[in-house]
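Every protein chain but one is kept in place in this view of the complex.
On to chain A.
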Amino acid sequence: MSTAPRRTALDALHRSLGATMTDFAGWDMPLRYASEREEHQAVRTRAGLFDLSHMGEITVSGPQAVALLDYALVGNISTVGPGRARYTMICREDGGILDDLIVYRTGDTEYLVVANAGNAQTVLDALTERSAGFDAEVRDDRDAYALIAVQGPEAPGILKSVTDADLDGLKYYAGLPGTVAGVPALIARTGYTGEDGFELFVAPEHAEGLWRALTEAGADAGLVPCGLSCRDTLRLEAGMPLYGHELTTALTPFDAGLGRVVKFEKEGDFVGRKALEAAAERAAGTPPRTLVGLVAQGRRVPRAGYPVVADGAVIGEVTSGAPSPTLGKPIAMAYVDAAHAAPGTAGVGVDIRGAHEPYEVVALPFYRRQK
């Protein structure tokens, strides 16, 4: 088996744009094209274009597709209408999070499951294993799609100029098939930036043409290509969890403060139910560590794994940290002991390579867009 990084259909284009490339979950992906802060600001104020072709697509179809998904995932997929999407998770029997997912209902009995790049094989294997006994097909569609996202306040206007699809009728967390710049696409109003925007699933051979068409359509609106670096600061400001940082197999959705994605009321058993019921009870009783936001009073940047401290004792750990271009200060997400989790708790700091730097505990998210 080759260990060479995989390249997306847009690889040559990224290189021609001068992108700094980085290895991400086995893929060679653009980290940034020029300044990641300018890319970040472009998405907040205008629009940015992302190649997300590393994400893992899995199609689940057949008469019992929805029954399989209700059994395999913690969400209630049977309440997802055609053309809608749902944020959910797949857990182990012990309740540990295997991945967070978006499930799009693309037909009466067809669903597109989108997994994180690093977990795509794990999710595929789990769904395949859990499909035993269901009249449903689990298909690896990772090579069937390139994924391009256009995100930011100008995104609707830019996309409108290259599609006849009814974008006004397309709600947040909905997706519909359409034609964009002459190529067939699943057009989804989803994203990971805290802004309005769209994700476009297309055949890889159409990716470059679509990218170029969107670049041209967005030129006057200030659209710029954006890499994974600004995607990380955008999602961090928006308080969105990232697998491997805020979400891991060591945590249940309740430990991550995302217990609402677990739907005990759905019909039938699902993988992890028993462990998750216990986790829900634990979370309601003696709360475990809580995910909070931290805002620096100084300028040093907390990184994942740095201890959170109070009164000289370790009370938690940073899961993600970065300088926030929007706030102009370093920010972090961290799991901290419940006693120190309330916004405004005094005396909390982050141990940054030995120095205890003062941080303010705040509620997430750090940034919410104006509707």
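Convention: a contact is a pair of C-beta atoms (placed from the backbone, for glycine too) under 8 Å apart; a residue touches a chain by one contact, two chains touch by 3 or more; residues count from 1.
Operating definition for what follows: contacts and distances are computed from a predicted model.
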| item | value |
| --- | --- |
| Which of "Glycine cleavage system H protein", "Anti-anti-sigma factor", "Xanthine dehydrogenase YagR molybdenum-binding subunit" or "Probable membrane transporter protein" matches, in UniProt, the chain that is not displayed | "Glycine cleavage system H protein" |
| Listed residues A:R15, A:K171, A:R212 or A:R299, member touching the removed chain | A:R299 |
| Absent-chain contact - pick from A:S35, A:T128, A:S161 or A:T326 | A:S35 |
| Interface with the unshown chain - residue positions in chain A | 20, 31-32, 35-37, 229, 232-233, 299-301, 303, 322-323, 330, 353 |
